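Some notes on the structure that comes next.
With one protein chain withheld, the remaining protein chains of the complex are depicted in position.
A, B, C and D label the chains in the order they appear, each numbered from 1.
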Amino acid sequence: AGTLRVGMTASDIPLTTGQTDQGGEGMRFMGYTVYDSLIEWDLTSADKASVLIPGLATEWTVDPDDNTKWTFKIREGVTFHDGSPFTAHDVVWNFDKLLVPESEQYDPRQSAQGKSRIPAVASYKALDDFTLEIITKTPDATLPYQLAWILMSSKANWEALDKNWEEVAKAPSGTGPWKLTGFVPRERAELVPNEAYWDASRVPQLDKMVLMPLPEPNARTAALLSGQVDWIEAPAPDTIPALTGNGMEIVSNAYPHNWTWHLSRLEGSPWNDIRVRKAANLAIDRDGLKALLGGLAIPAKGFLPPASQWFGEPTFEVKYDPEAAKALLAEAGFGPENPIKAKALISPSGSGQMLPLPMNEYVQQSLAEVGIEVEFMVVEWNQMINLWRAGAADPSVDGSQSINFTYFIQDPFTGLIRHLSCDLIAPNGTNWGHYCDPEMQALFDEIKTTFDPEAQNAVLRKTHEKYVNDALFLMVTHDVAPRAMSPKVKGFIQAQNWYQNFSGITIEE
Amino acid sequence: MTVVADTAEVAEPVRKAPGYWAGVFKRFLNDPVAVTCTIVVLLLILAAIFAPYLGLNDPYKASMIKRLKPIGFPGFPLGTDEQGRDMLARLIYGGRLTLFVGLVPVVLAFFIGSTLGLVAGYVGGWINTIIMRTVDVFFAFPSVLLAIAISSALGAGIINSLVSLTIVFIPPIARVAESATASVRALDYIDAARATGGSALTIIRVHVIGNVLGPIFVYATSLTSVCMILAAGLSFLGIGVRPPEPEWGLMLNTLRTAIYINPWIAALPGVMIFITSLCLNLLSDGLRSAMNVKD
Amino acid sequence: MVPLVEFENLKVRFKGERTVHAINGLNLSLQPGEMLGLLGESGSGKSVTLKTLLRLLPPKRSELEGSVRVNGTDVMSLSGKALARHRGGEVSMIFQEPALALDPVYTVGEQIAETVMRHKGVSRVAAMDVALDMLTRVRIPSPERRLKTYPHEMSGGMRQRAMIALALSCRPKLLLADEPTTALDATVQIQILLLLRELQKEFGMGVIFVTHDIGVAVEVSDRIAVMYAGNLVESGTAAEVIKNPRHPYTKGLLAANLHGAVKGQRLDAIPGSPPALETAPDACSFADRCPQATNRCRSALPPVVDISGQHKVACVLETANV
Amino acid sequence: MSKTEASFGQTDRGGPHQPLIIAKDLKKHFPIRSGLLNRKTATVHAVDGISFEVQKGETLGIVGESGCGKSTTARLLIGLIELDDGSIIYDGDALGTDIKLKELRRGVQMVFQDSYASLNPRLTIVDSIAFGPKIHGHADPSGVARGLMGRVGLDPERFAERYPHELSGGQRQRVNIARALALSPRLVILDEAVSALDKSVEAQVLNLLNDLKEELGLTYVFISHDLNVVRYISDRVLVMYLGEVVEVGPADAIYAKQAHPYTASLFAAMPSMDPDNRTEEPPLAGDPPNPIDPPTGCRFHTRCRFAEDICSKTKPKLSVIGGSERHLAACHLQDTTSGHSQALKEVAE
Partner (left out) sequence: MFAYLIRRLVYVLPVAVGVSIICFLLVHIAPGDPLTAIMPVDATQEEQAAMRSAYGLDKPLPVQYAIWIGKAVTGDLGKSIATGRPVAGEVFSAVKNSLLLAFTASVIAFPIGLLLGFIAGYFRDTIIDRLVTAFAITGVSVPNYWLGIVLVIVFSVQLGWLPSMGAGPGGSGQWAWDYAHIKHLILPSVTLAVVPIGIVARTVRALVGDIFSMDFVQALYAKGMRHGDVLRHVIRNAAPTALSVMGLQLGYLLGGSILIETVFNWPGSGFLLSNAIFQRDLPLLQGTILVLALFFVSMNLIVDVAQAAIDPRIKRS
């Protein structure tokens, strides 16, 4: 019971119609709360990496003869908040909403958020009310991960509201454990429990959850300390002593997010030499950095967090060893007297970037000490996104040889494949550094064609081992998604995931 | 020459009269507040210019272990910032950029605005109409809004800040210059000079500039503190000077969260902005009264 | 009979960036109903003399000595209510620039009525009636309408009439007029002068009329007093002073006024300019400009000599004649 | 007087009988803008068709009430404001066709009423005087300036480096006169040049003006509202009313007998200097009418004692009166054919 007031880092209430915006935070607060997807993440455990579990689909199989044909069993007895039943036809309707511009329900805004999440999907149809068939373009075993992105909104509600998405935004309807009862743009949104939720264990115990956008970290901290909210996302590290000093609780956990420098592998890049890459990875004192972040970081051991089910056993140990770094550089023909010169793209701000400036300066300092002289090209976050899309070869990056980006690494595709796949070289995809290695490509193909989850995990581990052993990125730290909350908040379990389950929370009055 | 002897002046001691500026200077020196403020501003400027020779710590050198140390920490007289950089060095180096971005737009706007105003005020007619109506349009924006709008359009960066602040301050200066010029132009001595056949340019140079520059200058000095606060505000918003450059507004921004750890350190850049703008204001007031300029 | 005004050895000194000895031992009296012309060039202390009568000098920067009595009351001793009653009630004043002396944001009627209400304690409506009556008396055309106009909507002559109406609205015993016609055209000036003369007869008040124009003084005054450097150099009836000027300064002024000047002939101009008054004079202030000055003039203050009846001159040259 | 200064001046071209300046039908109307879109809604008829001439070596006095257009006339003569209509002929040369404004300005200079406003407060006295010679390329402008200072009775040693605010009104007006003389003009226009001065100082300056005129052979246009001063200094007097000439003639003739009722009123308005014979009746009532909307016919008819119907209908012409061919007046009373009932009688007297 009670009301939970949450201070989000977003500057606005995320899109409420289904497929949310505002990145991970949007999915967390307005996606998995009001809506469900066919396949979901298991958010019940804090201790182990979270895995996929059935959502609106109870089971799914791939046709052994035709690896592009998938069949999904749709959960029966699920109803939307407006009371209409959920069926396989609704899934088709929702796919059309995102993928078919000609369809009546096509919503460019949701499409912009969702379409690129399901690149594998070629076609889909409802075999009956509770059976869905999806055909992929090529065999792709990562489809379940892709489908975990797609949220189901109610067709009946949309029709009741004159087929007008703007109206739906004000009174949306999903199948999720929370119902949106009202919101003031940029100020607050109010959610109440959906008592009829299909998973009884996830019926919220609170009376109400209020979401407030509070993009400014100081404002969030002040709001929590002055009792205007009970829970804040991403408290600034420096405010944590004050928060704990005032009895607030800091909750954090590893989650699939990293803070790296994506390296250019174009002709002439100093990063083409593996010794230089390894040296750079050995030059950084990640524990010092952790201090800067108020302890709220996990020093990188690889591209994925050490606790990841796909971490594997890489032979190259990512650690702080400046002497080894110098030795490697000397071997490559460089040293403090004869430093390597590199240019790096960074942004002073940006969502999920932790403390980009201090951190980058720290990295710059560390690299300089072993003999890598980095010059920064500082651009605004939005500009940075453009440059990231454009790729290292684009003139607009002005010869920069790395880009500092934080990556969401929750599933195989977004976590690993999209960064280094040969067919996704920018600007066609997000392989910023123009890396293309047949060995790696083969691994990627194997991931896509390995339909047995355990076998697929094994391939993923091999892939990650190669990431680390080849030192393909400058791997710095992992975020721990800290959140601060008032001692009144009880029953929250922080999963190792971007999304969280708010159903078990109660407020002690 | 003897014919007018009876009207000649009664003997008075021979003396060389002090010039107008000498008088201004003397009056200014008699104003202790203004003098103190001038000294403070000058010290800040000198410190900023000669920062590299003051034996300060490297303002960019970070140290995670020594972050947010209090004022008086050994080796760091004013403590350290959120990255363990020396606050004293950063404040002094920060004065460079802050004063630069705070003063240069006013100087530029002073030249451009005065020229526009002088031309509009002296020539009049449709030239005046064009210039002053354009100025009116820019005047329709509150200065903060205009600065933010232009800066956000141009994007962050020192040059962009300079450009946007200069644009913000040209219209008010042009207005003051225009009205000062128009009122001087109506005085008889301008007519007398025109009657001697001087060209417009000569008359502006000899007779107009000297008499309108005073009020414009005083007005411009009163804008410096506004400009500095505004410039720092742009950096504070993240559309001004870019990190890691030390700049007071930006430091204020990046130190915001440190308020919970070491409020005094976090307050320092604000104190610097406050002191400087206070001194600039008082200096401008002193000039105003020394130059006898009415609002 | 108690004189209406009596200055006894008045000295006024201004402190500040530089000291000004504005009035230096002035002795002057005025009988009730008498009209005195106070003549002198700029800076001779005419306005200061008038302001002393109303205690209008800045209290912090001026030092006064001697005594000033109006109707037997010591003006210096007045304060608070008594002073307010004195100002405007007993003594009122007309200023040189009515455009500056009238409040620009109140109508003429309001400003007159306000004075009447203050001094006579009558209602607003009654005060407005008085104002209307006064405007009629100063011959302002369509006075009802003028009552509601603002000062800037009137011509200079009209404003000065309104100012006179205001000054006379409470029937003062003494009217002070500080160069009331200097800013006006000759044709308007003569209208105002005649109006003042008429009103003075009608109201029977004493008037001190300050001017630097001898002609104007002659037009209005029964008596003329000539000031120079903060003191009187000559005083007497208008006829005495004009027809029989005794002080070299008075003579010079008359000559400079082109009284009987012949075209093409050089004027007997007084050379030089008035003294700066930075120190209190200890000799004849005019000596430096006087063609007849002797050592005696430069060594001590000149005596005041009675020529006849009211005619007095402050000049050593006259001692011989008496 | 040294050679250089003389040669710096201008030479006579038209001969002694050519008037130095002839003003023909000068007009200046100032627009008054207001209302929607700031359009012109009214005009001030500041100068409305006046003609006169100034002979070489004479002093022409101009008198009239405030706002009648005296200063505007002066400014038109020296080209400080543009003529709306009419022409100016300087020593036989028409301005605009035969000579340029710049040339006219070397021959005509002006002294203004406000001695303080007519000096640049930021320039020393010597620099102010030297400005004209300097821009005309004189070799030693400050030498000229110092010479002139001596001539106007200001010791250059003591005053050259001073600023205007350190001078008394009389001294400043001397500086203004020196500045006007710096280009060796032949005609000096004095617009109320002595009005702001104290009487004793005024006399000094009048003496100075007389001396300079004699010494340098100057011609004056002397504007004043003080009839005593005008009489003392002028050879001829021109009387203006609401932008028009009502009477012009030799000073003595006008002082002896005013042909126009307005001139007569103006003279009657002078304060008497005789305590036994003071003015009893104001010669004129009210203020002059508004120049925005001047009365029809004779502009003076609204205030004239002799006004009749004809006066409000027909504008009287400026014509010769009483035998002296240089004494002209614009009044129906003076015109036997005007149809004014008193006109003939007046002449018959």
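Here is the rule we use: a residue touches a chain if its C-beta (ideal position, glycine included) is under 8 Å from a C-beta of that chain, and two chains touch if they have at least 3 such contacts.
Since this is a predicted model, take the numbers as computed values, not measurements.
The chain omitted from view is touched by exactly one of A:L38, A:A169 or A:I409, namely A:A169. Contact with the chain that does not appear here is found for just one residue of C:T115, C:N231 or C:S273, C:T115. Along chain A, the points of touch with the absent chain fall at residues 11-12, 15, 21, 108-109, 112-113, 115-117, 165-166, 169, 184-188, 212, 214-216, 218-219, 222-223, 225-228, 242, 380-383, 385-386, 388-389, 414, 418, 427-430. As for the chain not pictured, it touches chain C at residues 54, 56, 84-89, 92-93, 95, 97, 100-107, 114-115, 118-119, 150, 152, 166-167, 170. Interface residues of chain B facing the missing partner chain: 133-134, 136-138, 140-145, 148-150, 152-155, 225-226, 229, 232-233, 236-239, 249, 252, 256, 259, 263, 267, 270, 273-274, 277-278, 280-282, 285, 294-295.
Here, only the chains that are shown with their structure count from here on.
Look at where the CA atoms of chain A average out and do the same for chain D: the two points lie 91 Å apart.
We define each chain's centre as the mean of its Cα atoms; on that basis chain B and chain C are separated by 50 Å. Shared interface positions of chain C, defined as residues touching 2 or more other chains, are 269, 271, 273.
Of all residues in chain D, those that touch two or more other chains are 171, 204, 207. Those residues of chain D lying in contact with chain B across their complex are 75, 78-80, 101-102, 105-106, 108-110, 112-114, 117-124, 128, 131-132, 135-136, 150-155, 157-159, 161-163, 166, 171, 176, 179-180, 182-183, 204-205, 207-208, 211, 215. Residues of chain B that touch chain A in their complex: 60-62, 64-65, 67-68, 82-83, 155-156, 238, 242-244, 254, 256-261. Contact residues on chain C toward chain D in their complex (touch as defined above): 41-42, 141, 155-158, 185-191, 193-194, 212-216, 218-219, 237-239, 242-243, 252-253, 255-259, 261, 263-264, 266-271, 273.
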